[in-house]
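Yeah, one chain of the complex is gone here, protein chain that is, but the others are all in their spots.
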Amino acid sequence: MTVASALEMALAAVVLGVATWTIAARETFAAVVGFVTYGLLLALIWVRLDAVDVALVEAAIGGGLGGVLLLGAAARLRVTETPTATERPSATVRVGAALLSAAVAAALATGVILLPDPAPTLAPAAAANATATGLGNPVTNVLMAFRAMDTMLEKVVLLLALVGVWSLAPDRLWGGHPGPRHRADPLGTLAFLARLLPPVGIVVGIYVFWTGKDHPGGAFQGGTILAAMWLLVMMAGIADAPQVSSRRLRIVLIAGPGIFLAVGLAGFAIGSAFLAYPVAYAKPLILGIEVAMTLTIAATLGLLLAGAPERSAGQ
Amino acid sequence: MIEFMTTVLGFILAMLALGLVRILRGPADADRMMAAQLIGTGGIAALLLLGTVTAVPATVDVALTLALLATFASIAFVKKGRANAPDSTGDA
Amino acid sequence: MSNPSDALGRLMAHALARAVALLILWLVLAGSDLADLPAGIVAVLAATVTSLRLLPVGPSRLSPVLLGPLALRFLYQSVAAGIDVAWRALDPRLPLRPGFVVYSVCFPLGSARNAFAALTSLLPGTVPAGDEGSRLVYHCLDVDQPVVSQLAAEEAALRHAIRHD
Partner (left out) sequence: MSVAVDIITIVAITAGAFFFLAGTVGLLRFPDTLTRLHALTKADNLGLGLVVLGLVPQAGSLRGGLKLLCVWALALLAGAMVSQLIAREASGQRGDPAMRHDGPPP
């Protein structure tokens, strides 16, 4: 056994251990901390699997925004947690849940075992056409050219999720500011960090987006970092979340999918089909779409975490 | 050199795993929160070593993202503690 | 300072200094390829404007000349802090005398004081754990150490590096 394979087994064991602990933890807060840790460790595994693009997403979402979202949820659940902990579901419910879980696990396992070997893949086709767009990162090629439809619809899904969160607001607060108005000592430690870090984060976020054309990175990873910086400023109480009825905000929210769709429709006229880029302009078109998507993703993720409107204007 | 770095990487991972046991047991919420800090610092070291061993330079970008966002879970934790207090203007 | 053109000049000087620092960060991250420069300029402009809005130009700043020695000093301290905690952890007798020490800090509330708290969190055996009006409460690994005099020395070093325009 080589050192490297021993290492891989150790890594897998640690991750499995943390995952088991997360499931077994009885307290929501403890489970959330376990899950954040699990996400950070998963970034290591993705790097080991040579999927650095995915590792970047895992580091940004798992280590950053996901933790914020889940800790917020755990804090809200804490009030109801004590009464639910004392409740004991009936034997029928418990047996039913166990059977259901076992069935899902068995179905997944069967699916994995029944996969043809070698698995059907489009990777050689994607690699053979890698130079067609003028971009060096194969993942960006797949996302923005070969499977552009999926990527565009993903952004629409994000937008729908945001509309879903907003729709939880009571009618009289519709259009107001999302979430509570965060207050913190404007001269305290958190405010100090929120004044120092965002400029650095903006440079890093734009770099991660920009490097995505040739190296691991891209609009989603860069947009997540920018969203995190915005959220930090909001959590430190330095800036308030904008009203969801703000026109400028809504333009930013639809910019990414909107421009994507416009370029896609233009494909009928200047290209050969919907979402087909003319080869000569593929690179600038893709970069233009990605700039808009980075802004949209940053705004959408920031607002998703800020929550449903809870205050009317001026409150 | 590769063998050496791989060995150290395994050692650091073992240290992280041991530290995690202590932290995940608590008892205080703050103890648990330190897990994010432990994996933040140790995970960055592990990532940088892994990136050198596997010769994937982009790994440094993952470490950079981790370093930039490692504070966020702890910030959310501190904010949460204050949000329940009647007067949330405390130093946080 | 009352002269508006002076104020504008100072603002420009601060903005330029921050932009240069952020540009260096961009060049380190992305390299100096000309094709990457437009994105870099956008990034640096956005970051500089954000920085000026979040941290407005104040009457005092860190002297760039004295920043080097200050950084070296705290680098040395953080090495000492690591060694200190390492021997306490590995010593079988576990030599700890934890407790709180209150330190009266001269810096007013704000950036200078926050910077002081952040820097002293790197010192051997101390971490700021709260405020009491004009005083900082430190949690210490060993209250028998001359914590207060050490903090005073660090405060003097930081004060020395702050320039008032």
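By written order: A, B and C. Residues from 1 in each chain.
Keep this in mind: contacts are C-beta pairs under 8 Å (C-beta built on N, C-alpha and C of every residue); 3 or more make two chains touch, one makes a residue touch a chain.
Treat the numbers as computed from the prediction; the structure is a model and nothing was measured.
Peer 1: The complex has one chain that is not drawn here; which of the drawn chains does it touch?
Peer 2: Touch partners of the hidden chain, whole complex considered, are A, B, C.
Peer 1: One chain isn't shown here. Among A:Val142, A:Leu193, A:Leu249 or A:Ala266, which residue touches it?
Peer 2: A:Leu193
Peer 1: Among C:Pro38, C:Gly68 or C:Gly82, exactly one should touch the missing chain; which is it?
Peer 2: C:Gly82
Peer 1: Which parts of chain B face the unshown chain closely enough to count as touching?
Peer 2: Residues 1, 4-5, 8, 11-12, 15-16, 18-19, 22-23, 28, 30-31, 33-34, 37-38, 40-42, 44-45, 48-49, 52, 57, 60, 63-64, 67-68, 70-71, 74-75, 77-78, 81, 90-92 of chain B touch the chain that is not shown.
Peer 1: By the contact criterion defined above, which parts of chain A meet the unshown chain? Give residue numbers in ascending order.
Peer 2: Contact residues on chain A toward the absent chain are 189-190, 192-193, 196-197, 200.
Peer 1: For chain C, which residues reach the chain that was dropped from this view?
Peer 2: 25, 27-29, 31, 78-79, 81-86, 88-90, 94, 96, 98-104, 106, 117-119, 121-122, 124-125, 127-131, 137, 139, 141, 143, 147-148, 151-152
Note that in this section only the chains that are shown with their structure count from here on.
Peer 1: Distance from the CA centroid of chain B to that of chain C, rounded to the nearest Å?
Peer 2: The answer is 22 Å.
Peer 1: Using mean CA coordinates as chain centres, what's the gap between chain A and chain C in Å?
Peer 2: Their C-alpha centroids are separated by 32 Å.
Peer 1: For chain C, jot down the residues that touch at least 2 other chains.
Peer 2: Residues 29.
Peer 1: Residue numbers in chain A touching 2 or more other chains?
Peer 2: Residues 188-189, 200, 204, 211 of chain A each touch two or more of the other chains.
Peer 1: Under the touch definition given earlier, write down the residues of chain B that touch chain A in their complex.
Peer 2: 3, 6-7, 9-10, 13-14, 16-17, 20, 24, 26, 29, 32-33, 35-36, 39-40, 43, 46-47, 50-51, 53-54, 56, 58-59, 61-62, 64-66, 68-73, 75-80, 82-84, 88-92
Peer 1: Going by the contact rule at the top, pick out the chain A residues touching chain C in the complex.
Peer 2: Residues in contact with chain C: 187-189, 192, 194-196, 198-200, 202-204, 206-207, 210-211, 233, 238.
Peer 1: Quick one: in the complex, what on chain C touches chain A?
Peer 2: Residue positions touching the partner: 18, 22, 25-26, 29-30, 36, 39, 42-44, 46-48, 50-51, 54-55, 109-111, 113-115, 117-118.
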